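Missing here is one protein chain; the remaining ones are kept as they sit in the complex.
Coming up: chain A.
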Amino acid sequence: MTDSKYFTTTKKGEIFELKAELNSDKKEKKKEAVKKVIASMTVGKDVSALFPDVVNCMQTDNLELKKLVYLYLMNYAKSQPDMAIMAVNTFVKDCEDPNPLIRALAVRTMGCIRVDKITEYLCEPLRKCLKDEDPYVRKTAAVCVAKLHDINAQLVEDQGFLDTLKDLISDSNPMVVANAVAALSEIAESHPNSNLLDLNPQSINKLLTALNECTEWGQIFILDCLANYTPRDDRESQSICERVTPRLSHANSAVVLSAVKVLMKFMEMLPKDLDYYGTLLKKLAPPLVTLLSAEPELQYVALRNINLIVQKRPEILKHEMKVFFVKYNDPIYVKLEKLDIMIRLASQANIAQVLAELKEYATEVDVDFVRKAVRAIGRCAIKVEQSAERCVSTLLDLIQTKVNYVVQEAIVVIKDIFRKYPNKYESVIATLCENLDSLDEPEARAAMIWIVGEYAERIDNADELLESFLEGFHDESTQVQLQLLTAIVKLFLKKPTETQELVQQVLSLATQDSDNPDLRDRGYIYWRLLSTDPVAAKEVVLAEKPLISEETDLIEPTLLEELICHIGTLASVYHKPPSAFVEGSRGVQHKRIPIRSGSGESSESQDTGGAPGATEAPAAVIPSQGDLLGDLLNLDLTPPTSTAGAPPGPPMPMGGMDLLGGGLDSLLGGDIGGSPSMGSGFGAPAAVMPSSLNAPVGGGLGDLFDLGGGVGMPMGTFVPPKTLWLPAMKGKGLEIMGTFARRAGVIQMEMTLTNKAMSVMTDFAIQFNRNSFGLAPAGPLQVPTPLSPNQTIDVSLPLNNGGPVMKMEPLNNLQVAVKNNIDVFYFSCQYPISMLFVEDGKMDRQVFLATWKDIPNENEAQFQINDCHLNSDAASNKLQGSNVFTIAKRTVEGQDMLYQSMKLTNGICVLTELRVQTGSPTYTVSLKCRAAEVSQCVFQCYEAALKN
């Protein structure tokens, strides 16, 4: 007899029967009955009515029976909490059992019973088990902390289990270490601000040692944890890489991929000229290739990740093109991914091979795959210029097959090729026109219409062709309608004499008979353009279009950076930052949304944010290249306006923060200082000068003005001296020195530009990368040009904080791009955080007290400032100049305690206690802030302001 007999009992009286058997005196019968109960449970039958009877079987010496009862308990305790209490005693007793297997089993099962009443009783046994002499029990207990945290987080914190768990990272047994890391990682995920996994070189060393000795799963946890660490310098980074590299030869693919993640991330820190760097690059290729010989599901995940790796470091796999060739019995999801990577790897060297393959694929059976293969040919043409001609002729061959979907797909990509290489392959238009009738998909029709409109002057019967489309105008999709409208207007501008009637017809169709506002609006615009100023119309409609480039289907660089840090995770499979979709980081999402869009919690807006520039208006002639790189390179000169609360443009993914531990969420969090308007205030212009600002300017402040190195202005904050930002060597002759100042409530970036080149410089412009506080230029960079050789000018650029936000490391880092007629230059600088202290940062005493108490103690930081010879009043005055307001002063035993507050532009409040011992040059600053990561920056400001 086998267990399948348990499945056959579906009779009505089954429960009663089982009940009788469970209460039987015979051990054997009891066990059989429990087995039957479990079997029913596994197939989803409700056997919860038997709860008391099963629990009665729990006190037994029979280990199997005990385990079975435990299984049952885990499943049904939730629905019978009062009954479950009955089991507690047995658990507590079992936790003391001499057999470690039983101890571990008891603590493990107790953690799985998700009943509040039981968890209270769990604490004591768990505490003992965490310190058990047997590592098997300790490692089980470590996981139990994570379980308990899931049920009752507060309890875990109150009982101090988190600290015990942290201690287990230094345990002597590698498995205990691995499980402690796993448990902490899971807890940290629901706790984005906690510094649970604060790693230091000692703990890293512990982890690396445990890495060699623990199980494969433990290795994954440890490697994923290592990936969150930021090494101090390149030496440390190299030594970690060296110790992680052997993991690349592990049989478990998840270990391999986690190791790849650590290496890809830490490699960034290594100097490129290091021999080791090259060795490491070489070592990465074989394991990635090996992943492709695994089961298809593994291959799929591997391929999604390789797709990222190839974009970040194409050199790793550039010789491995062949392993991505498609086998005809690969599952479709593997085929499509392989195709994508083939295109990313395509280069002049291998293009012939790739094209031959793609042509082969285009004759396969699977329609989706064939379409993608045809598209891939087009992308090759755009990517590798030398191959364009070959691609076009391949596409023509494919069109000759007359297979309907192949033809349509080919026409769509040929349109893209025209957009990349205008006036080169127009000879094929005739062939395309032959297939006009067979096109039934909107995208193909729209593409064909675009081609006809664009090259109307070379197609004799363009008007007839377009007219034929016009007949069924209202049945077409919007995409085709818009395209048809534009194409006919183009045609009219090129051949005005014959096509007047046609254009009138389409304009009236679009404006009068259509319900679609887009279509109507476009129709009206053309109409007015044509009727008022045909010359202007020509300039607008027939304007030269920017070429499309391969970049359009690359992942935007900052997102790519982030995704590289998430190799092997779901984020890497979906190519979206984890914040965009994972429910586990609930806290993160809730905090962010009010700031981004003002209201609502739709995660949809996050999704679109994940792919900026991906939404292209269907018929827009100009492709959207709106990724960050494009912006930085083209230096879009219109400065972002700061009138709206939200930053301009589509909401950017703010993923960067998650990889850095989610700390920025608290920076942006609107729940600070009890001020509900903070969230929306974040994007508001910083230039509001509060009228209540009547702080006296003390004598100390006067000194400060002389020191700043800049022009003294009333109410300015402390201004550090200018430092060299861009040396002339790197700036092709342009030297930039600069500093930041806060003048009259406006943040100013003050720069001295020197032209050390031999030629004049013109056309200056500036742009910032996303940064921690959303700093952005409030206006264009006004440089009196031309800047002749050896000329030096001072410019001052007002900034606002309405730009896109991304957490930087260090926090006050700002990456700047400056353009002139010669080139674009990039540099990064750090601004004193005092620039961001707003003038109305003075807190009410009561609020201060309440807030101070409210902020948890782990957010408190303490610093010492040495060699400072001011008395407390002078210090207070000096700091006031930087918008650090003293709220109260207390003198205790010769020590002056100053209680001070300041507020950042994004609403974060920082509270400090400054202790000044009369006669001692050492000050002590205690600092509390909800966003603990600003502490370091604030401290620097204190030191700078007090010492100048």
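As a convention for this text, a contact is a pair of C-beta atoms (placed from the backbone, for glycine too) under 8 Å apart; a residue touches a chain by one contact, two chains touch by 3 or more; residues count from 1.
The criterion applied here is as follows: contacts and distances are computed from a predicted model.
Visitor: The complex lacks one chain in this depiction; which UniProt name from "Mitochondrial ribosomal protein S35", "Transcription factor TGA1", "AP-3 complex subunit mu-2" or "GPI-anchor transamidase" does that chain carry?
Guide: "AP-3 complex subunit mu-2"
Visitor: If the hidden chain were put back, which of A:Pro52, A:Pro331, A:Pro496 or A:Pro921 would touch it?
Guide: In the full complex, the listed residue that touches the missing chain is A:Pro331.
Visitor: Among the options A:Asn99, A:Asn516 or A:Gln782, which residue touches the chain absent from this view?
Guide: Among A:Asn99, A:Asn516 or A:Gln782, only A:Asn99 touches the chain that is not shown.
Visitor: Of A:Leu50, A:Leu207, A:Ile240 or A:Leu257, which sits in contact with the chain we cannot see?
Guide: Selected residue, touching the omitted chain: A:Leu257.
Visitor: So which of A:Gly111, A:Pro125 or A:Gly881 would be touching the chain we can't see?
Guide: A:Gly111
Visitor: Could you pull out which residues of chain A are in touch with the chain that's been left out?
Guide: On the chain A side, contact with the omitted chain comes from 1-4, 6-7, 27-28, 31, 35, 38-39, 42-44, 62-65, 67-68, 71, 75, 78, 99-101, 108, 111-112, 114, 134-136, 140, 143-144, 146-147, 150, 173, 175, 179, 182-183, 186, 189-190, 213, 215-217, 220, 224, 246, 249-254, 256-258, 282, 285-287, 289-290, 293, 295-298, 300-302, 319-320, 322-323, 325, 327-329, 331-333, 353, 356-357, 360, 363-366, 401, 403, 568-571, 573-574, 578, 581-585.
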